[in-house]
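In this view, the complex is presented without one of its protein chains, the others remaining in place.
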Amino acid sequence: MIAQYLANGIVLGSSIALGAVGLTLTYNILNFANFAHGSLLSWGAYFAWLVVLVFGGVQSTIGPLSFGWPFILAIVAAALMASVLALVLDWLVFRVLRKSNIQVTLVIASFGASLLLRNLIVVVFGPEPQYYSDNIQIAQPILPGVRTTPDELFVVGLAVVLVIGLHLFLTRTRLGKAMRAVSDNASLAQVSGINVHNVVRWTWVVGGSLAAVAGVMFGLTVQILPDMGFNLLLFLFSAAILGGIGSIYGAILGGLVIGIAADLSVLFISPAYKPAVAFILMIVVLLIKPSGILGEKVQ
Amino acid sequence: MRFGGLKAVDDVSFKIREHTITGLIGPNGAGKTTLFNSIAGVYTPTAGQILFKGERIDGLPPHRIFHKGLVRTFQIPRPFPEMTVLENLLVVPPSQCGESFWNNWFQPARVREEEERNHDKACEIAKFLNLGHVLDLPCKNLSGGQQKLVEIGRALMADPSMILLDEPGAGVNPSLLAEIIDRISELHERGITFLLIEHNMDMVLNLCDPILVMANGRLLMEGDAQAVRSDPRVLDAYLGGEPEATS
Amino acid sequence: MTGIVSYLVFFSILASIYSLMSLGLNLQWGYTGLFNIGVVGFFAVGAYTFAILASPPAAGHIGGFNWPFLAALIAAMIATGIVALIVGIPTLRLREDYLAIATIGIGATIQLIANNMNWLTGGPNGIYNIPQPLSAYFSSNLGYNVFFLVMIVVILLLAYWSLERIVHSPWGRVLMAIREDETAASSVGKSGFSYRLQSFVIGSILMGLAGALYASFIKYISPTLFMPVLTFQVWAMLIVGGSGNNRGAILGSVLVWALWTMSGSVVQAILPSTLQVKGGAFQIILIGLVLMLVLLFRPRGIMGSRKAVVFAGESKTVSGE
Partner (left out) sequence: MKSRRITSSLVASAIMGVAALAPLAVQAKCTTTIGSVMALTGSLGALGQSIAKGAELAVDTVNKAGGVNGCDLKLSMLDDQTSPAVGVSAAKQLVDIHQVPAIVGALSSGVSMAILTSVTAPGKVVQISPSSTSPSFTELAKSGKTGGYWFRTTPSDALQGVAMAKLARENGLKRVAVLYLKNPYGEGLAGKFSEYFKKLGGKVTASVPYNPKQPSYRSEVSSALGGDPQAVFLIGYPGDGTTVAREWISSGGPQTFLLPDGLESQKFVDDVGAKYMKKVLGTAAGSVNTPSLKTFDSDFQKQFGNPPTQAYMTNAYDAVMVIALAMDKGHGTSADTVKNNIRGISGTAGTAIYAGAGQYEKALKLIKEGKRIHYVGASGELTFDKNGDVSGPMAIWTLKDKKVVQDRMMSVSTINKVLMKR
């Protein structure tokens, strides 16, 4: 039984990790807690759903997966569209407020934006849950006591690939290095000739794309729902804080820890308290080590 | 003091004697403001000690250092913008009885009495700083120079033994500058110790003794105006090919 | 005509309860700059503490303490204060946005506890035999409601008067200084943490008080009441009324609550029938828009902050080192 919950936790943790990475990036580089991040996640999932609909559903499938090539295209398209959405949001709202340099104003504005974006989904797409495919995959045993669906394995695999890609991007490319430099110390980076505005733009693109992919992954394994991003927000923030705000690897670790802890908690307490588990973990970490597990600077 | 791999202030050691106006000069990026912030408690030095009246104060948070009698102003003035000049001054006096939530309920008389005392003091200081006519204006409506005066006024409200002034003369028109210089020397005569960062050489050379010169995060020399003027290293530091950077 | 009077009495009681919450939030946000988005959580703690302590025995959950009204009211406030301490101590030391994250978490967690801890809260069925103070002495419903209104208005005025007094004391001055510029406040010897904690706890206690009064007036509470939308309502009230202004907080509560109770009919009247189901979504979109627009154009709310000073452009803020 434990193994099954562990597996569930890893699947959930993969989506959380990707979302949390985006969150921690924007948090660190733009210097505020972006409550609209969850909405980017939802919008990403709906964008992909739109693309899938345009292709007339997901009839042709790859191997045992529930979807075909159009779906891969849909993921990419969703990432692009979510990035555009993030940039528009930045341009309309955050750009103006960032000048004022008051974090809380940005936070509350992002909260307003999240209300707006989330309910726009309800208006545009309706409140009912949607699914990429009407077919349901039946979980198969892969290890003794562990059953998963091929889609779930795909999700974990995709998360691993993206994390490795992100690592290479941040350590090998000029842009990635610039992003790390800005996140370390923005004014210092500016002095050394880094175009901070450009970095900010790319932060939205990377953060938005990762959020969109996390949304699609979540939509694939669970469902697509207007509230999905908002409901996951507590998990995302807990993961980011657990790992140490600003630490990308911390966010990944935090995502996995939160996902696994939430699912394993079912062994001891009612599943009803799953979201509270994330919250309590976060408070405990804040009490013991405010900088998070892998966080460097004490705020 | 390090930031990441960068050493901003390194191996700086000096003493400030009581009842002096010590000047701290140096080219941009020399580490003056960083040094200031370390003394005031904004940063914790990665190595070394800071002593004030024989007590170690490095690593203490800014509000604790304030209570030791060491008060600072900011390079770009930071008055509380929505609050009036009077309110800005009234915030300062340390350990006010009325700052405790309960005293306002259980000792209202004491609070009022203390408030009246502080009010008188604030008016007096405002008058001294020529701010009497703007007491009830929100600080965001004041000119930059007046805001500097408000900061000095805030410092005075605390009856400090030492004030750290970060570029009191920058961006101030000449007549106001003269006034600021005047006030500083008058306060000095009253027994307050000053450490001030300044770019205005005239002001430093006239007002300060001794003068510390910093460059590239190190202390270059220490001496009176005469010594600084004649030391070739100082000129070098200002003209030298070191890259410009904002401090 | 008595009908209209009776309704206005009822309306005013609920508006006063919202005003109390909005006043609490005003202390936190308007005067201290604390971004609390878990208002509903503190409201719920107050409501449940009161309900559990004041109610006669009931099947299925803890209770039957039969505490007198005033004692239960005070206990509700204390319980809310303790919860605020638990949330505040780890987060208020840190950056401002940690509080936002923690409060949204506590709001969700308390709702989960309310819905799932049956032995304590009655679970989804809620607590339904909450007593009203002195109700035995009134024969008519309207008469009792008038009494309740008088009582709650007295409480509201007391809260308003206390808040006005305290924010204009040296204590409130420090609070505002911290809101304006924490670094500068710290340079003149004021430690942010302790003041923020005090403000947070006192504001939350007012929310708990509102919850207790709600429970006592409606006589029934259940988890359905404690949805995040309540937090947004209170925020809308404060922002519309003008944060940093206690009178604005009360005015905003009355206006927004009037709008809110009627908006259902308005939504029905305006929206085509196919979009009616989404009326709730439109409402929230509206709140989101109002929040953002007010922030962009009138950061201090419509009534402005406490002093009616001439606005010389946007508030000038100073960047750090």
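Chains: A, B and C, in written order; residue numbering restarts at 1 for each.
Note that a residue touches a chain if its C-beta (ideal position, glycine included) is under 8 Å from a C-beta of that chain, and two chains touch if they have at least 3 such contacts.
On a predicted model such as this, the values are computed, not experimentally measured, just so you know.
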Touching partners, among the displayed chains, of the absent chain: A, C
Absent-chain contact - pick from A:F67, A:F154, A:W202 or A:F218: A:F218
Listed residues C:L134, C:V154 or C:A258, member touching the removed chain: C:A258
Positions on chain A where the hidden chain makes contact: 1, 4-5, 8, 11-12, 127-129, 131, 134-140, 147, 149, 218, 221-223, 225, 227-228, 231-232, 235, 262-263, 266, 270-272, 274-275
Chain C, residues in touch with the chain not shown (by the definition above): 3-4, 6-8, 10-11, 14, 58-59, 112, 115-116, 123-126, 128-129, 141, 144, 214, 217-220, 222-225, 227, 229-230, 247, 251, 254-255, 258, 260-262, 264-265, 267-268, 276-280, 283, 308
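Convention: only the chains that are shown with their structure count from here on.
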Centroid-based (C-alpha) most distant chain relative to chain A: B
Euclidean distance of C-alpha centroids - chain A vs chain C, Å: 31
Sequence positions of chain A contacting 2 or more other chains: none
Contacts with 2+ other chains: residues of chain B: none
In the complex with chain A, residue positions of chain C that touch it: 33, 35, 37, 86-87, 89-91, 93-98, 100-102, 104-106, 108-109, 112-113, 115-116, 232, 275, 277-278, 281-282, 284-285, 287-289, 291-292, 295-296, 299, 314-315, 317, 319-320
In the complex with chain C, residue positions of chain A that touch it: 32-33, 35, 93, 96-97, 100-105, 107-109, 111-116, 118-120, 122-123, 126-127, 233-234, 237-238, 241, 270, 272-273, 275-276, 278-280, 282-283, 286-287, 290, 299
Complex contacts: residues of chain C adjacent to chain B: 165-166, 169-171, 173-174, 176-177, 180-181, 183-191, 198, 202, 300, 305, 307, 309-310, 312, 315-319, 321
